[in-house]
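Would you mind keeping the following structure in view while I ask a few things?
Yeah, one chain of the complex is gone here, protein chain that is, but the others are all in their spots.
As written, the chain order gives the labels A and B, with residue 1 at the start of each chain.
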Amino acid sequence: MIEFKMPSLGADMEDGTLVEWRVKSGEAVKRGDIIADVDTQKGLIEIEVFEEGTVDRLVVKEGEKVPVGTVMATIIPIGALESSRKESVQVKAVSEVKQKAKTQITTEPAKQPLKEGSIVSHKHLKISPLAKRMAVEKGIDLTTIKGSGPEGSIVKKDIELAAKTKEESHMEASEEKKEIASRGIRDAIAMAMSRSNREIPHFYLETRIDISKALEWLKETNKERELKDRLLSVVLLIKATARAIKEVPVVNAYWENGLQLKDVINIGFAVSLRKGGVVIPAIHDADQKSPAELMTLLKDLIPRARALKLRSSELSESTITLTNVGEGNVDKVFGVIYPPQVAIIGFGNIVEEAWAENGAISARPVIHVTLAADHRAIDGYLAGRFLTALKHHLQNPETL
Amino acid sequence: MNDQEVKATIFKLLHKIAPDIDPEELEMNDNIREVFGIDSFDFLQFIIGLDEKFGVTTPEDDYGKITTLNALISYIKSAK
Partner (left out) sequence: MNTKTTLRITYREALKHGLREALINDDMVFLMGEDVGRYGGAFAVSKGFLEEFGEDRIMDVPLSESGFVGAGIGAALGGMRPIVEVMTVNFSLLALDQIINNASTLLHMSGGQINVPVVIRMNSGIGNQLAAQHSHSWEPFYAHVPGLKVVSVGTHEDARGMLLTALESPDPVIIFEYTSLLNMESEIPLDSGAMDIDKAKVRREGKDVSIITYGPGVYKALAAAEELNLSGIDAEVVDLRVLNPIDNETILTSVAKTHRVLIVEEAWRSVSISSEIISRIMEHAFFDLDAPVQRLCGVEVPIPYPKHLEDASIPQKEDIVNSILNMVQYD
């Protein structure tokens, strides 16, 4: 039996509120399926499952707030379904025999063979086949419904009513949830950033990069592209960062009981919310994606991040953070590291600046890049190497 | 399509991109991107929207010509 626990979506997360189960007991799940919506300080998160099997029991009830690590559901691993059923029946049978033995010890030893009926759970939910089918189609959780049919059974009418109520409450709830979520984000950021400044000895490096080649390359590329396929300069920034990480992997790590290098490059991309707050979805395996693929990914990720509709893996699996919050506003941004990561890269606005090269001065589009690094994990030399690598890649856009 | 209709369609697009900001707050000569806090990603979505609604394909070089509502409306009308 697999225990599905309330996941930790970041070091600062202590608990989460189960808002809605997306699966029912008996439903098959596979890796990557979204099985629940959990309200955390980082918004309403779609929680994914990483096992394959059949949902056995939903332990935590909708609306319940539980600490990280609490068993939320049990899942029967694939292939184990039959044997586990038998097992559980046997276990019950044995425990009942024991129970009987206890009570009868004063009279005579238990001799009666176990009646078949005594094994069956008395809490069997009565539901008409039609209602059951409709519940599956409409995604209604049967355990929350009170049946109005014969013998308290759940019938068609009950499902129709539940579906109607669900729809109505959904519409109200989604607005409400957003409100609560955005308040929660404030708290989460406060907690994480305080911890960061308390625990992490930050140091900062800055360099400026002549980005004219990259912009030219982008312009040429976009000329050949359909409007909707146009690339933004940010994908080059992401891609160049991923390349630089490859060369200087120490920035891509967690500090948790010492330095733990990460072998995947999941770049957390800071997305600002207009009413305040920032959400950082992970761009998984950024080094393995082309600029066009990154663009496609962002088109999916950014709107979902703004709507606070991210998946658990997108929230919890970043290995380094990139912010270009400077875009359009400011020239430089010095970030605060998101623990347990060890680095955050900040891109400023692209501005035209005087650029001296080979004894001559000209105007060039320039971007200021900063690296805030955790001095427990990284020293100045490697941090500098990283920025140099980043510069190199941004100046050779055709290789990205 | 008259100016008011063009404006209404633009507002619809802006509302889709930044649902939490009321387009009516926008003055004719305000910088749209600044008022709405529109980043390059949002702006591209906006340009795509202009193409869909008006059939106006804005080249990157022209991004500077559509910073205000006034400029945008005349740009759309001349491009159509």
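The rule is short, and it goes like this: a residue touches a chain if its C-beta (ideal position, glycine included) is under 8 Å from a C-beta of that chain, and two chains touch if they have at least 3 such contacts.
All values derive from a computational prediction rather than experimental measurement.
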Legend entry - Touched by the hidden chain, restricted to displayed chains: A
Inset, instruction - Identify the residue among A:Ser128, A:Asn266 or A:Thr370 that touches the chain left out of the display. - result: A:Ser128
Legend entry - Chain not shown: contacting residue from A:Lys5, A:Lys24 or A:Lys156: A:Lys156
Legend entry - Footprint left on chain A by the chain that the document does not show: 128-133, 148-150, 155-157
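Keep in mind that, in the parts below, only the chains that are shown with their structure count from here on.
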Inset, instruction - Give, as an integer number of Å, the spacing between the C-alpha centres of chain B and chain A. - result: 33
Inset, instruction - Using the touch rule from the top, collect the residues of chain A that touch chain B in their complex. - result: 219, 222, 227-228, 230, 232-234, 272, 274-275, 298-299, 302, 327-328
Legend entry - Partner chain A, residues of chain B touching it in the complex: 18, 20-21, 33, 37, 39-41, 44, 47-48, 51, 57-58, 60
